[in-house]
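My questions all concern the structure below.
Only a single protein chain was left out; the remaining protein chains are all shown in position.
Let's turn to chain A:
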Amino acid sequence: MYGFEALTFNIHGGYLEAIVRGHRSGLLTVADYNNLCQCETLDDIKMHLSATEYGPYLQNEPSPLHTTIIVEKCTLKLVDEYKHMLCQATEPLSTFLEYITYGHMIDNVVLIVTGTLHERDVQELLEKCHPLGMFDSIATLAVAQNMRELYRLVLVDTPLAPYFSECITSEDLDDMNIEIMRNTLYKAYLEDFYKFCQKLGGATAEIMSDLLAFEADRRAVNITINSIGTELTRDDRRKLYSNFGLLYPYGHEELAVCEDIDQVRAVMEKYPPYQSIFAKMSYGESQMLDKAFYEEEVKRLCLAFEQQFHYAVFFAYMRLREQEIRNLMWISECVAQNQKSRIHDSVVYMF
């Protein structure tokens, strides 16, 4: 029954909810970001981070640091925390936690397939993959030559198998098809995740529906903007939109026929939550759109922590950590390349 989770949630989920809230309190605050933005070198950044929860992960790195090392170690921390939570979780929380990583799996698959297409070394590509999305036979993706083989050889064993039914074609893999494959897989994944959350019911369903709907809408807008001017037909574009979310179905109809950004803006301004996002941008500008979307996402993710006894806190925590790692990467890059003036362009503050 919705409203009575307090009676039974803590039996199975209490420990992990406490853990995740503890982790959340260790996220970097505005004061930390201010200090980091004032750093002159990467060593200063390392010194600052050693006072935060990232300390044990960075303390053994020798002095000439690289931004990639910082990002790698911070991601390692996230992976450790995730694995700890996963091995302590019971059903259905463990399935929920696994769902969170499928997005990364899709990204890794696409990375390797694209890399193989451009004749890169497999080991090198494996190192660039996100650790949360690794699975056993990922290296064999390099052998596949078309999508059917991809599915038959490798993906049939992975959790991504059911998402493939919509996109098996016999066409060869090229850049355009890979992008379409990525978006089709992601659409199927989001819909599956949505259905799973609805099945869980209660506060989880309510909060996750809101977060996933925002994700679906954001992807719809990004797909539209990225496919303006490419060969993607309107029908193909419409097939890539998810079948839930605020924009479904009427917004999708309108987005499918958009040919430039101003038309997109006109469509989005009819929906109040997105109107505020688009109001921040002046006409014809699309670089700030990413940051505006991130800010909106972070706002909603922080709100997820206001309620207790649901699983959305885990999803929110993982996303917030990823955003934090993105922030750290941006700050490190700006510091390393001496472009401190642009630091504030892309850092999204959380608390």
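Points to keep in mind about this one:
In this section, a residue touches a chain if its C-beta (ideal position, glycine included) is under 8 Å from a C-beta of that chain, and two chains touch if they have at least 3 such contacts; residues count from 1.
Here, contacts and distances are computed from a predicted model.
In the listed set "Proteasome 20S subunit alpha 8", "Carboxypeptidase A1", "V-type proton ATPase subunit a" or "Origin recognition complex subunit 4", the entry agreeing with the UniProt name of the missing subunit chain is "V-type proton ATPase subunit a".
Considering the full assembly, A:Thr140 is the residue among A:Thr8, A:Thr140 or A:Gln275 that touches the omitted chain.
Of the options A:Val122, A:Ile225 or A:Ala336, the residue whose C-beta touches the omitted chain is A:Val122. Touch with the hidden chain on the side of chain A covers residues 35, 38-39, 43-44, 47-48, 50-51, 59-63, 122, 136-137, 139-140, 142-143, 152-154.
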